[in-house]
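Showing just some of the chains, left in place.
Labels run A and B following the written order; every chain starts at residue 1.
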Amino acid sequence: VARLLGASVVGDPATLLTGLSSLAEAGPGDISFLANPRYEALARSTRAAAILVAAPLTGVAPVQIVVANPDFAFATLVETFGPKSARLPVGIHPTAVIGEGVVIGEGAAIGPCVVIGDGVRIGARCTLHAHVTVGVESVLGADCVLFPGVGVRERCRLGDRVIVHNGAVIGSDGFGYATVQGVHRKIPQVGVVEIGDDVEIGANTTIDRARFGRTVIGKGTKIDNLVQIAHNVEIGEHAIIVAQVGIAGSSKIGAYVAIGGQAGIAGHLEIGPMARVSAQAGVTKSIPARSTVNGTPAQEIKTYQRNEVAVRRMQRSQAEIKDLLARVAELERRLGGAP
Amino acid sequence: VARLLGASVVGDPATLLTGLSSLAEAGPGDISFLANPRYEALARSTRAAAILVAAPLTGVAPVQIVVANPDFAFATLVETFGPKSARLPVGIHPTAVIGEGVVIGEGAAIGPCVVIGDGVRIGARCTLHAHVTVGVESVLGADCVLFPGVGVRERCRLGDRVIVHNGAVIGSDGFGYATVQGVHRKIPQVGVVEIGDDVEIGANTTIDRARFGRTVIGKGTKIDNLVQIAHNVEIGEHAIIVAQVGIAGSSKIGAYVAIGGQAGIAGHLEIGPMARVSAQAGVTKSIPARSTVNGTPAQEIKTYQRNEVAVRRMQRSQAEIKDLLARVAELERRLGGAP
């Protein structure tokens, strides 16, 4: 293990390791890891035979394997030795329905009841699990994995190594109407969704196609479950969008932006690169690069925190005002009469 | 184009138009539109050959076509000249599973792996895309479009021209339990969902069936993605419900109500016609017609804004209190002794 990770060992390097587990759940023979110093007590009580650490601890029973990034090193071990996710067999399941002019790359696996529209291109080694649908003329790069029930609508484009979890929808119509004489008339949504390489999209997330032009998800961006991305949104590279976030139409999210769970971004805004939006925040104005915002309406984090302190202090302030009113009235009574 | 739209033209009416695009993305030969005055600068810099405008601008290069509603006029052009969404071929795909006593109207298209329960009626010219399920005895009007994976449970009713996007669920059980000796016992949800004409429902939205009676979506109402509509909710006509809104059980939403993204409406409330609920608001009381509310708990917009101003002013108020406390103490010291 130490050789695989290029690590140094504190303790007996010949210890036999038989399993992978967390500190709390580890049994004898398991290897585990300490990524977060707050769990150091667990490292002292764990029954694990070995642990990955960033710096050796004193007074710890298990063998310690010292690596730069215990979290990532453990992930490497899990990938090498852990249980494998089920792979579909290469080829097209007999129950799949494939349109005309479809091109399927070498080594791809097309599962049961998958439905692929005319003119679709599927890259090499893609896995389309059961009940995936891909609309006409959409294009998937190489090595994509689409889990059961994912729906890609017509003319969308996915890069290489894109992972989409169960039930996510890519390319549904944007929410756009023109109200004419009291009736909301549907505005056709004829654009597409374009998804970069190495993007991951969570279960039941929805990404609407552009009114025209493109809704864009930049390469390396990771999107959690139940997220809503409206039409014409553009997300830069390597952003992190946590579960249940909603991003309204035409907003632009910069590279490396991180948006906490359940936060909302109003339409037509720009969130600068590396900005951070706290969970449940409601962003109503554009945000400069590298800033952190919180609250609804979202404010720069220092302003938000000062307001929080002021609100918590407010009852005391109101008691002080009551006291002042009595004391000033008393002073006025004592000074008496007209000036 | 001008003739189709009944519009007047500022510039050369013989300009050749070859594409449809937004102001920012337009190239030579494209026609675009200016709907929102904030984008007027884009109208001055666009490379479009022609633009639809509500009133002619001066000093603008492209040919201007003057129409009452540029947004809607552009939508008409897109519908007439733009790319068409893929239509399924009329008829029943051989992989569809059709129950007993099912009636399918003329010109309907039933896609691959669609599953239709006994006694269902599907109106003329409906399109049911792949993997749609329709439960026993449900009824769909004419010209409905159900995208892949939509689930309609038993005994629900959809009007004419209803559009339902991928993965939306109509008629799932309401969330109702009676807690008996510490155990939550399921209360049967035997009502239905009834959806009016011209309703559109977003991807992965969920609409629960009534406990008994009906959950109702009024005609012309538009619902975005990932919205939750609980049992026995009644939504009036022509309402607009933006993404990730949640409406709790038995609440009544009036006609033309607009609810912003991620807002929540508690149960058993009435939201009066034409009321507006801001994004992320949390409505805990009924709201009169035509009012606008914001915040959690939601307040009338003027009250909400005054409170916002007061909170922002609070740090200064607390500094003023500190100053007053010092000055009053000084006055008391100078006046000295007993009254």
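As a working rule, a contact is a pair of C-beta atoms (placed from the backbone, for glycine too) under 8 Å apart; a residue touches a chain by one contact, two chains touch by 3 or more.
All of these numbers come straight from a predicted model, not from anything done at the bench.
Enquirer: Just want to confirm the stoichiometry: 2 copies shown, so how many copies does the whole thing hold?
Expert: Counting every copy in the complex, the total comes to 3.
Rule of thumb we're sticking to: only the chains that are shown with their structure count from here on.
Enquirer: Go ahead and note the Å separation of the Cα centroids belonging to chain A and chain B.
Expert: Here the centre of chain B sits 24 Å away from the centre of chain A.
Enquirer: Looking at the complex, which residues from chain A come into contact with chain B?
Expert: 95, 97, 113, 115, 117-118, 131, 133, 135-136, 149, 151, 153-155, 167, 169, 172-173, 175, 177-178, 180, 182-188, 190, 204, 206, 208, 211-213, 226, 228, 230, 244, 246, 248, 262, 264, 266, 282, 296-297, 306-307, 310-311, 313-314, 317, 320-321, 324, 327-328, 330-331, 333-335
Enquirer: State the interface residues of chain B toward chain A in the complex, per the touch definition above.
Expert: Its residues touching chain A are 20-22, 25, 69, 71-72, 75, 78-79, 82-83, 85-86, 93, 95, 111-113, 129-131, 147-149, 163, 165-167, 198, 200, 202-204, 220, 222, 224-226, 238, 240, 242-244, 256, 261-262, 279-280, 296, 308, 311-312, 314-315, 317-318, 321, 324-325, 328, 331-332, 335, 339.
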